[in-house]
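With one protein chain removed, the remaining protein chains of the complex are shown where they sit.
What follows is chain A.
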Amino acid sequence: MEIKNLTTSFRIGEEYYAAVDDVSLNLQENEVLAIVGESGSGKSATAFSLMGLHNRAKIEGEILFKGRDIANLSTSKMNKIRGNEISMIFQDPLTALNPLMEVGKQIGEVLLLHKKDMSKQERRDYSIELLERVGLPRPERVVDQFPHELSGGMRQRVIIAIAIANKPELLIADEPTTALDVTIQAQILDLMRELKDDLNSGVILITHDLGVVAEMADRVAVMYAGEIVEIADVESLFVNPQHPYTRSLLSSVPATDFAQDRLHVIQGIVPSLKNLPREGCRFKERIPWIEDAAHEDDPQLHEISENHYVRCTCYQHFYFPEESKEEQTNGVTES
């Protein structure tokens, strides 16, 4: 999978605004690439573009999947790929399943679409096998149950079973564990890791939870305001983060293994799609204490060490306000 200069724009009123702006990424087999960012950063918009799920958006650039551009494929052609070679795990297991259909039938649907030669009985048997594969107890009973009879964790397992039914080469997981309790989250992450190794497929993991990223990802792309601001392998990103946004994010999470008095707060708010700063460093207005000269006019991704890219030059000059002046912001600076 290779994404080249992907730009996804939505129309607001008369004009198009880019929610994903010139994003380039690549993904190898059996690799987990995490896309991290806050709401409004464009991470989900990227994933939906890959699946061709945006209805009225303007998509520019190339999405090369096994050498073939799938960026603006027709719905019928895309339907052959979706759920087959590329499939998706959604955030909310309650709304992603049809409440009026037995679990087995919902799995059967993807098989019916992509494996036309299977008989009804074969589909049922294979569904049971899949349910067993994702670790559901008594799959031969679950297959005839409705989603409301299952718990949240079990439903998410059903969704995963549907996603892997056709052994996809690429799996896109959009916040797969956000709606789940921590102990269930741990189980689901274990399962996804196992399946990825089994199927040898690539995974794009979209999340805002840095803990999940640290556990799962091989490489991480951090997105802010539609752009990738830093991309690196997981160790360099967590041990040696460079971009001001990455560093701010990491220091605003309460850690469990050491005590902090205060959490770092990023000033201001994530700009809305209409008000995105389109020129210069997009993170500039949230770090006003860094002088203008530190930023590039047209920020590019710089390779600072092998496979570690950072956008803009401001990272070289960045420091936390707490480090320099002692009586700095008391956290509430947003008006």
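Couple of notes before you dig in:
FYI, a residue touches a chain if its C-beta (ideal position, glycine included) is under 8 Å from a C-beta of that chain, and two chains touch if they have at least 3 such contacts; residues count from 1.
Note that contacts and distances are computed from a predicted model.
With the options "Tripartite-type tricarboxylate transporter, receptor component TctC", "Peptide/nickel transport system ATP-binding protein", "Nitrile hydratase subunit beta" or "EtfA4" in hand, the undepicted chain maps to the protein name "Peptide/nickel transport system ATP-binding protein" (source: UniProt). The hidden chain makes contact, of the residues A:Ile35, A:Leu111 or A:Ile266, with A:Ile266.
Considering A:Asp144, A:Glu235, A:Glu285 or A:Glu303, the position touching the chain not shown turns out to be A:Glu235 (whole complex). Although one chain is not displayed, chain A still touches it through residues 38-39, 152, 181-186, 189-190, 208-212, 214-215, 217, 234-235, 238-239, 248-250, 252-257, 259-260, 262-266, 269-270, 330-335.
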